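Note that this complex is displayed minus one protein chain, with the remaining chains in position.
Chain nomenclature is as follows: A, B and C, assigned in order of appearance, with residue numbering initiated at 1 for each chain independently.
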Amino acid sequence: ISADAIHYNFGEPASANDLKDFVSPLPDGRGLPAGSGTIAHGKQIYEEKCASCHGQKLEGGLGDRLIGGRGTLVNDDPKKAPIKTVESYWPYATTLFDYIKRAMPFYSPGSLTNDEVYSLAGYILSQGNIIKNNDPITSENLAKILMPNRDGFIPDHRPEHFKPADKNPQLR
Amino acid sequence: ISADAIHYNFGEPASANDLKDFVSPLPDGRGLPAGSGTIAHGKQIYEEKCASCHGQKLEGGLGDRLIGGRGTLVNDDPKKAPIKTVESYWPYATTLFDYIKRAMPFYSPGSLTNDEVYSLAGYILSQGNIIKNNDPITSENLAKILMPNRDGFIPDHRPEHFKPADKNPQLR
Amino acid sequence: GVAGMALAQTTPPSPENKAPAGAVWRPVPEDATKTQGVAIGEDGGYGTRSQFETEVRWRFTTKTPFSSWSMTPLEHGVGIITPSGLHFERDHGGIATIDPATHKLFVHGMVKQPKKFSMSDVKRFPSISRIHFIECSGNGLTEWSKPTLKTVQGTHGLVSTSEWTGVPLSIILNEVGVRTGAKWLLVEGGDASVMTRSIPLEKAMKDCFLAYGQNGEAIRPEQGYPLRLIVPGYEGNTHIKWVRRIELADMPFMTREETSKYTDLLPNGKAVQFSMIMEAKSVITRPSGEMVLPGRGFYEITGMAWSGRGRIKRVDVSTDGGRTWKPAQLQDPILPVCQTRFRYPWVWNGKEAILQSRCVDETGYVQPTLGQLIDIRGLNGPIGSVYHLNAIQSWKVDTEGRVSNVHYY
Partner (left out) sequence: GVAGMALAQTTPPSPENKAPAGAVWRPVPEDATKTQGVAIGEDGGYGTRSQFETEVRWRFTTKTPFSSWSMTPLEHGVGIITPSGLHFERDHGGIATIDPATHKLFVHGMVKQPKKFSMSDVKRFPSISRIHFIECSGNGLTEWSKPTLKTVQGTHGLVSTSEWTGVPLSIILNEVGVRTGAKWLLVEGGDASVMTRSIPLEKAMKDCFLAYGQNGEAIRPEQGYPLRLIVPGYEGNTHIKWVRRIELADMPFMTREETSKYTDLLPNGKAVQFSMIMEAKSVITRPSGEMVLPGRGFYEITGMAWSGRGRIKRVDVSTDGGRTWKPAQLQDPILPVCQTRFRYPWVWNGKEAILQSRCVDETGYVQPTLGQLIDIRGLNGPIGSVYHLNAIQSWKVDTEGRVSNVHYY
């Protein structure tokens, strides 16, 4: 069967109404739903709905640590663990909106409004010293936020070309 | 691995004692356990332990019909079923000993003694007019009994070479 | 504090909400993205299928459920592997329950050293894995003179495919040493029927193996746990289950199963004995009997082909009762003595159609029509020679899209 040639006409057209509740922003901001929030409101919601797992100071618990860790990524000491958080590691702020919107709070995922999620994203980014003012966080400005680790990712260059194996293998 | 060359020495030798309760006669009588029975005793056991399933007259029920059916094997009428029984179809009497010994009665298989099985085999063969006297049935004479359908089997000559398929296929 | 788990349920758990066989009942949320699912490990570490899947083996009604058979629901199958829980079974004394820790395999007779092996011993030998079908030679026996059963499960369900793992029989036989003059093996099972068949030594040495593995785990109880014989390409009855003993001799033992049963009676009164090989066979599993096509349009006709003589070479499909044929696509890997999935794109125009598949195996053998088969085997009674019915199967599609089992040749 030439996959290009055949239309089977199975399925139905998906209308705008069918698709309206799906949220998946692109890193440049396209796809972010209309809305806005404030850091103050985000703090409120965070303390009510997130702190029990992510910590009063966003230090983590049942849920991941959310802030801190800048400067810990450069490291070659197996005894020292890098601290990868929203603040230190995430390249895009849109991801923060997206993930909170779809998956948090953990036991009631998808229950927050868009405005609430903008507020929470703003609060977390503010606590991480990435947002340094108190302006509203909106679908217009979220993608413009430059995350500290924006340039922290490189493409896959595998297969790797290894040096020869140790000629005198030993117990390590 | 050359399967011929290697002995792994797994497992243990099997002693005569290990093997003594296994019963699997060859059609020429080798392997029949020592023992003997009588038709009269066979009738007794049959009525007590077998008739409930195989019928008072060996006509069948829950269990297979055991006698009759001679002359029904030659047939090309799909509406007439051949009657395949111990009497009409089985080529060897040793099979009868073997099968009763290992598998019957259905709910207490392997519970009969060798003598009891010789008796039952004798009774069934007598009812089927294959044994025509009242002599004991023993490990010495059982294999000598010539079953009516001894020559009823031919080897496999497949693959078959078919005539061409009907050029005008139709609903049948 | 930690937010509680909100389970949005449409069907609350209750004794009445018993899950179908093979499944565990779980509440069905209105929206699974809004509530945590089932925690990992709640299944105790061994998973089950979805409660929405309901296909099961179907037991053919025999006089007793202890000597009976149950058929694989081929109409629901995909790929070539049969789910282990749906592999067909033919038992003559119920399903034996055997403790592998005490099970022993005895090998004796015309051998240099009779031996007994524990399951640990058996598993310590070198092993092989093979994906093979097993088919009962009685598969389809109801269909000789009239289309009888209604679904492909009924007409063809005594065939299944698994990946079997075990020790080659040649290794076991070399371990005990085969004495000159030995020509046949008796293989005996440890179930209530103490099932026995005679296997030619040459076949045993060629490719038979004692399997303890099925699809990556131990073989299933109804497949002979802990040990069954695999006789690639030979009729299912020879694949003795719950194997406990092998005895070597210089002639076949003429057991009940290879005399009273599993012999093929011809109109001239002679019966073929030791008709071991399962000849090439194919069947369309979708669309098949009792299905209803929901209107005109595209359907992927699919089914399976297999041969005891080796690989399937090709499968052709006809939609006009065998007048014209077109090749179907075969799914790789095409393995010897293994079911091969075929697929054929079809656009149904709403008119009556007779769907058939016909396979050719690597020896050049072409699957016959029922007419061709009966021409050679005759019909000695309503179920003829009983065994080895490998003819082309016909499914009629009527103008309402209803599919039924017909004889068309």
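Going forward, a residue touches a chain if its C-beta (ideal position, glycine included) is under 8 Å from a C-beta of that chain, and two chains touch if they have at least 3 such contacts.
All of these numbers come straight from a predicted model, not from anything done at the bench.
Looking at the complex as a whole, the chain kept out of the display touches A, B, C. Across C:Ala32, C:Val292 or C:Val347, the residue that sits in touch with the chain not pictured is C:Ala32. For subunit B, the residues touching the absent chain in the complete assembly are 1, 6, 8-10, 49, 52-53, 62, 102, 105-111. Where subunit C meets the missing chain, the touching residues are 20-22, 26-29, 32-53, 55-59, 65-66, 68-70, 76-87, 89, 91, 93-101, 124-129, 131, 163-165, 190-192, 194, 212-213, 215-218, 220-222, 225-226, 242, 298-300, 302, 331, 333, 335, 341, 343, 345.
By the touch definition given at the top, subunit A reaches the unshown chain through residues 1, 3-4, 6-8, 10-14, 18-19, 22, 24-28, 62, 64, 73-82, 84, 86, 89-92, 94-95, 98-99, 102-103, 106, 109-110, 152-160, 162-166, 169-172.
As a convention for this text, only the chains that are shown with their structure count from here on.
The interface with the largest number of contacting C-beta pairs joins chains B-C. Note: centroid distance subunit A to subunit B, computed from Cα atoms, is 75 Å. Looking at subunit C, one finds that none of its residues touch two or more other chains.
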